[in-house]
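With one protein chain held back, the other chains of the complex are shown just where they sit.
For subunit A:
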Amino acid sequence: MASRGGPQRPNGASQGKICQFKLVLLGESAVGKSSLVLRFVKGQFHEYQESTIGAAFLTQTVCLDDTTVKFEIWDTAGQERYHSLAPMYYRGAQAAIVVYDITNPDTFGRAKTWVKELQRQASPNIVIALAGNKADLASKRMVEFDEAQAYAEENSLLFMETSAKTAMNVNDIFLAIAKKLPKSETSGTPQPRQGVRLNNEQGGQQSEGGCCK
């Protein structure tokens, strides 16, 4: 894609540490979870983002001083019905962004229950960020900034109001999470350098496009 508004990628092997973190996005349907991820990963925004079924997986890498932080992002479906699947996605996650829509107080309520569930059931050290999305629609605001911030402070969450549309605070919230995550040499998802060899004969590079048949 032409413009990638996301943070700069690591530009070589001369990087220091590489940390990999699993991050999950939770929140009511249509609050903009997928849009936040799309903005962060590809620097794009679509007025109508296809609704997510189950969950979608994307990755993005950010550079933080001498550390390369790679996010493995699980963007989950918002409909209540998919709630029972959520543990599958937040299990083992080091970070979570709980998203609500500042123009819809119900979604803020739902965000609070997500926070509660994460605090109760997710990894104990999980870094939780609260994102009040659609901040560009300030004229339709129904959830006050102060109220959300107070709630976040009470629960020691990172908090930002974001706008996937204008890109406001999108990279910032991911960077804030990256900063807050512990970055010891062994942190992050254990990353085995050796994958499973599916093909016994090395056979060189297979053609990218040649698939079936």
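The criterion applied here is as follows: contacts are C-beta pairs under 8 Å (C-beta built on N, C-alpha and C of every residue); 3 or more make two chains touch, one makes a residue touch a chain; residues count from 1.
As a convention for this text, contacts and distances are computed from a predicted model.
Participant: Name the absent chain as its UniProt record does, using one of the following: "TBC1 domain family member 2B-like", "Ribosome biogenesis protein ERB1", "E2 NEDD8-conjugating enzyme" or "Ribosomal RNA-processing protein 42".
Facilitator: Options "TBC1 domain family member 2B-like", "Ribosome biogenesis protein ERB1", "E2 NEDD8-conjugating enzyme" or "Ribosomal RNA-processing protein 42" narrow down to "TBC1 domain family member 2B-like" for the missing chain.
Participant: So one chain is hidden, and I want to know which residue out of A:21, A:45 or A:89 touches that hidden chain in the complete assembly.
Facilitator: Result: among the candidates, A:89 touches the missing chain.
Participant: For subunit A, which positions touch the chain that isn't shown here?
Facilitator: 1-2, 4, 29-30, 41-42, 46-60, 74, 77-79, 81-82, 84-85, 88-89, 91-92, 189-192, 194-200, 203, 206-213
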